[in-house]
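The structure appears below as structure tokens.
Here the complex is missing one protein chain, while the rest keep their positions.
Every chain is named by a letter (A and B) in the order it is written, and numbering of its residues begins at 1.
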Amino acid sequence: MQRHALNILMLIGAAGLVLAAHAGLLDNYVLTVLMFMGINIIFASGLNLVNGYMGEFSCGHAGFMCVGAYTGSLLSAALFAGGKLFGAPLLPPELAPLFFPLILIASGLCAALFGLIVALPSFHTRGDYLAIITIAANYIIISVIENIDAIGGPRGFFGMKKTVNAMYNVADLPWMLLWVIISVVLCLTLLYRLVTSTGGKGIAAVCQNEIAAEIMGVDTNRVKITAFMVSSGLAGVAGVLYAHVYGYVNAQAFNILKSTEGLVMVYLGGMGSMSGVVLAAVAFTLLVEGLRFAVPALNDLLHGLNLLPGDFEISQIWKWVIIPLILILLMQFRPEGLLGNRELTQIFPKLKKWVSFK
Amino acid sequence: MPTDKDRVPAARLLFRCLCMEQFIQQCVNALQWGSFYALIALGYTLVYGVLLLINFAHGDVFMVGAYIAFFVSTFLLSASGPELPQGAALALTIPATVILTSTVGVTLERIAYRPLRRKGAHRLYVVITALMCGLILENGNLALLGAGRKALPELLEKQIYTFGSITVTNLKLLVIFTALLVFVFLQAVVTRTRLGMAMRAVSWDKFALPLMGIPLDMVIVFTFALGSGIAGLGGLLFAMSYPVLDPYMGAMTGWKAFIAAVVGGIGDIRGAFAGGFLLAFVEIMVAAFLPSTFRDLFAFSILLIILWKRPTGIFGIPATTKI
Partner (left out) sequence: MALLEMNGVSQRFGGLHALLDFNFSLEEREMVGLIGPNGAGKTTVFNLVSGFYTPSEGDIAFDGRDTRGLTPHRITALGLARTFQNIRLWNDMSVLDNLRIAQYHRRGYRLHDALLRTRRYRAAEKRIEDKCRNILGMMDIAELAEEFPKNLPYGLQRRVELARALSTDPRLLLLDEPAAGLNTSDVDGLIRLVRWIHEEFKIGIWMIEHQMKVVMSLCRRLMVLDFGRTVAFGTPEEIRNNPDVIRAYLGDGTL
């Protein structure tokens, strides 16, 4: 019983959240922040597989998120919304809650396929090339989508909103929150199972000494490609959720800056630590939202104290000075990240008896 | 009296001539555009050659260079009044920009990268730091100076030379000429001077350098100063050619210049130029014959194909691993 304490606690927490949302106790803003937290957890822990466990440097991971977001949105629009591009909806709207998981999986697979296309040439060559090729892939993906006018081009795409509404019409539940929670749990389970298996430990072996890994029988090329595909697939899932939570998707939302956010979360949490990256994703989301309020407050305060010239306003853009600065300081004084290659249970061994993951 | 039969080839010939001239015109534009890429790509390549570090902040150093050029030239023109001849303003702005921008690059190295190197941190941490420094430079600039666009005052009186239907401005010639000059200068530095040779030595064996009697840090500072100074020069020329400044102008140009450096074979000076001109050529030609939204798509795709077929780039040498 004790060993399952954490799992039970998380279950109660998740149920509590859903109930609170259902009862309308959480306002829309809090709900959205919570959902973005979940999306960030999926995106960051997926990226952690490549940048943390494998020690490679994928620099344009938001591109795969973009692929997932658009695949999911198009699928969902074709199935339930219809429109100029798709004609009549293929399925009655009542089926939306049933088919949404399939949309999630299909778009994850599609993003993984793009991951494969990127991984094949990258891992043939030197380590740095992954960084370059993923950056280029990120730009290419955005550029392609912006050039397809049928799906909105640079204006973005709206169709998936109807699917979300259809779900709310079927039953009055906080559907998107539910899907985000379920996805987070499933993605983390999947990742945990992958990295603790003998096959998955090959990923860390590649990171620590690739030559030894290859000569000790690890199919390094396959390991790298698999890890990269899983990682980009998870980014794709995060992308679908992102699009449906927003009810709108725009290719520019997944530019290099979004990729950088992912990097910040991975390195903040500690490369190769699952609990670390989850904590970092939560902390990062809170930090971004916190700064949204803190920056104007600081502005008012400094103006109140007459420390600033009257015409100078501290704008929200300072957020993107402060966040990189935090990461730079982290790299200087604690480069291994918050937890640094270790799990919470390794840092606090007492936690172990409360935790049982399978 | 010409018949229809004769007229068709004549029209074709005329069309072909126009195409040819248009092509040459585009080539001139590509040379100018490629000069900017090459000037930025050099900084990436020099630093990578010495430290194996992808200095992701370098594109933003280029942007800072353009802003420094703006402040210096505005200050010069307003402080001295109209009696300062235009040429003199330019002649003063160039060294000031180069020196100030190299200071920025060296400062980055000193406060952000060097402490990490001293601690023997993983190369990846330094790359992340560089990426973050770039973000701070561009967003800090936006936060401090606001979103209002700055425009560089005119430093060079525009002159247009026309050959047939091809037009070349003196500014374009200046840009291309400067890039070539920098190339010759750099080749001389790395093959003739002690520090330049030391730079090449570091990329082979970091530990042999102290044996030559040159401190490693000095070589690194020199490398950063050189790379940033050239980027500053590029920023100035860019701002003169496209006078509206924007804090994010360095980001995209920087990424592309980096890819150009890789395509040329990162770590090689000739490679930075070859890659820069190649990238510019592709971009200009795509933009000339297709909708401009396809420019990035084609540029990046073609570069990826080159990397796939020749992973070490045009001038790169494959690295060997020893066990």
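Brief remarks follow.
Note that a contact is a pair of C-beta atoms (placed from the backbone, for glycine too) under 8 Å apart; a residue touches a chain by one contact, two chains touch by 3 or more.
Since the structure is predicted, the reported quantities are computational estimates derived from the model, not experimental observations.
Of the listed residues A:Arg193, A:Arg292, A:Arg334 or A:Lys352, the one in contact with the hidden chain in the full complex is A:Arg193.
Per the touch definition above, the residue from A:Asn40, A:Ser107, A:Ser183 or A:Thr226 contacting the chain not shown is A:Thr226. Within the set A:Leu102, A:Met216, A:Leu286 or A:Leu329, the residue that contacts the chain not displayed is A:Met216. In the full complex, chain A touches the omitted chain through residues 190, 193-194, 197-202, 204-205, 208-209, 211-221, 226, 341, 358.
Here is the rule we use: only the chains that are shown with their structure count from here on.
For the pair chain A and chain B, the distance between mean C-alpha positions equals 34 Å. Residues 54, 112, 115-116, 119, 121-122, 124-129, 131-133, 135-136, 139-140, 142-143, 251, 255, 258-259, 262, 266, 291, 293-294, 296-297, 300-301, 303-304, 307-308, 311-312, 319, 321, 323 of chain B touch chain A in their complex. Across the interface of their complex, chain B is touched by residues 51, 55, 57, 121, 124-126, 128-129, 131-133, 135-137, 139-140, 143-144, 146-147, 211, 256, 260, 263, 267, 271, 314-315, 317-318, 320-321, 323-325, 327-328, 331-332, 335 of chain A.
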